[in-house]
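Here it is, the structure in full.
A single protein chain has been omitted from the complex, and every remaining protein chain is retained in its original position.
Going in written order, the chains are labelled A and B, and every chain counts its residues from 1.
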Amino acid sequence: MDDTDSDDAVGEVVLPGDVLVLSSKAEDSLPSTSRARVVCGPGLTPHGDNLLVIKCGVVKRRDPATYWVDSQQKRRNTRCRAAEHKITAGILPGPTGTRRWRSTEGDRRTTTLELENDAGLCAMVKGDHVIGIVIGQFEDIFKVDVGGSDQASLSFLAFEGATKKNRPNVKVSLLLNLVAMILTPQNDIVQELMNLFPFEMVVGMNGRIWVKAQTMQQTLIVASLLEACEYLTAAQRKETFAKFSDSM
Amino acid sequence: MEVSSESGPPTHGRCIVKRRMEAVERSLRMSGCELGLLSRPDGSANFLQGATSVLAGVYGPAEIKVSKEMHDKATVEVMVRPKVGLPAIQEKSQEQLIRETCESVINGTLHPRTSITIVLQIINDDGSLLSCCLNAACMALIDAGIPMRGLFCAVTCALPVEDLLIVDPNLKEQKESRAVLTIAMESMEKKVLTVSSRGTYSAEEFQQCVGAAWVSASDIFQFYKDSVKRKFSKS
């Protein structure tokens, strides 16, 4: 609909159909080879020499030439470090073959919630660490809901220490996760939460977070605080956390 | 609720047409839009045109039945729910029209083997229903973050008498018109996407309607943009 210079568009709201004309300024300042290294993040797609907006949101940019659209969608959304995920079309969320899955008993003190992350559907790539919930068992295969477009299947041999004779005891609605990928330690939210009380937390690339604290109550507190963070500015968040730690 | 009485002959028709000619000729009625009002769907929008109101919800890209799966693109499904009663043939034809319009802008190849379901609940019909449905669907698709090549909007034009064209008619004007056209335009090149009409009209009148839709489309696209901007203004 509108053709805008890509650098002028940064911080502006765009709608699908808008075209971002890659700025000539950037092109001049950089050697000609780097022109080809414009990284096209979520919400954008190449359109001739330019970028075509396919999702509504605010244009963001990171040097040298990474562009993406930050949209506030409900599910499978973009927020943190979205530009680092490339859009890869049509890849099934298939963790088959990974041997590093580990099962965790989903007891009453754990809870999952979905956090916004554009990695959600389109960028879930083989090898990504995800959190899934077992929804069924068919002979040797578990069906795992990883919040993607399709259920993932997981062979029972994928569990640690499992052999043909020693079958893992996995129940439906059990939580699967890979214990890794804890949010970057410098993340303010996690740091502030850590100050409240100790808890375990795992973040999956599919936008799910697994939380376990000492009591059910604490787990729920962490979960609701994380959910609330989505709609708070940094200052508001600090205020909320401070109020909260006072009351404890 | 069944109301078995049909209102009598249109007694006020004439004066309505005259009023239209003098004053409020060719105006879009008050329109309104609320985005993301439902929690269940991935995207939702309530679109109002005058007293016509349609609530749209979009699910997707989501899991799909194997029988409906397409391995190179997403399957778009549209459901139209009438205000009263069960969906019938009329709704089916509307569904098809809306689906084809949406398919032409949705970038479905990015989400193969998934479904994108658009549910349209008619809340109130006061004319220009089809265009309101299309506009609501577009807004809900935007809200759901479905990748799209461009946007679309629809405008209904009514031709009551010779030399008169009403843009965005209400139910009464629509009933008294000899022809009603709904024209959907896309935003990229401002081309006509879909035309649906009933009644008789000349080629010239058709061109007039297309022209009127073309002019109104820019207002509606501006309205889309404003409402999305407002939604994003908080951060």
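Methods note: a residue touches a chain if its C-beta (ideal position, glycine included) is under 8 Å from a C-beta of that chain, and two chains touch if they have at least 3 such contacts.
FYI, contacts and distances are computed from a predicted model.
Peer 1: Would you mind picking the UniProt name of the chain not drawn here, from "Trafficking protein particle complex subunit 6B", "LSM complex subunit LSm2", "Adenylyltransferase and sulfurtransferase uba4" or "Exosome complex component RRP45"?
Peer 2: For the chain missing from the view, the UniProt record says "Exosome complex component RRP45".
Peer 1: Quick check: which displayed chains does the absent chain contact?
Peer 2: Output: missing chain touches B.
Peer 1: Which residue among B:50, B:108 or B:145 touches the omitted chain?
Peer 2: Of the candidates B:50, B:108 or B:145, B:50 is in touch with the missing chain.
Peer 1: Which of these, B:74, B:102, B:119 or B:184, touches the one chain of the complex that we don't see?
Peer 2: B:119
Peer 1: Can you list where subunit B touches the absent chain?
Peer 2: Missing-chain contacts on subunit B: residues 1-8, 24, 26-41, 44, 46, 48, 50-51, 53, 55, 57, 59, 63, 67, 69-70, 72, 79, 81, 83-86, 117, 119, 121, 123-124, 165, 167, 203-208, 210-212, 215-216, 219, 223, 226-227, 230-231, 233-234.
The working rule: only the chains that are shown with their structure count from here on.
Peer 1: Taking each chain's centre as the mean position of its Cα atoms, how many Å separate subunit A from subunit B?
Peer 2: About 34 Å separates the centre of subunit A from that of subunit B.
Peer 1: Hey, which residues of subunit B end up touching subunit A in the complex?
Peer 2: 36, 39, 42-43, 61-64, 105, 107, 109-114, 142-151, 186-188, 221, 224-225, 228-229, 231-232, 235
Peer 1: Which residues of subunit A touch subunit B in their complex?
Peer 2: Answer in residue numbers: 1, 13, 15-17, 43, 45, 52, 54-58, 71-77, 87, 89-90, 92, 121-122, 149-151.
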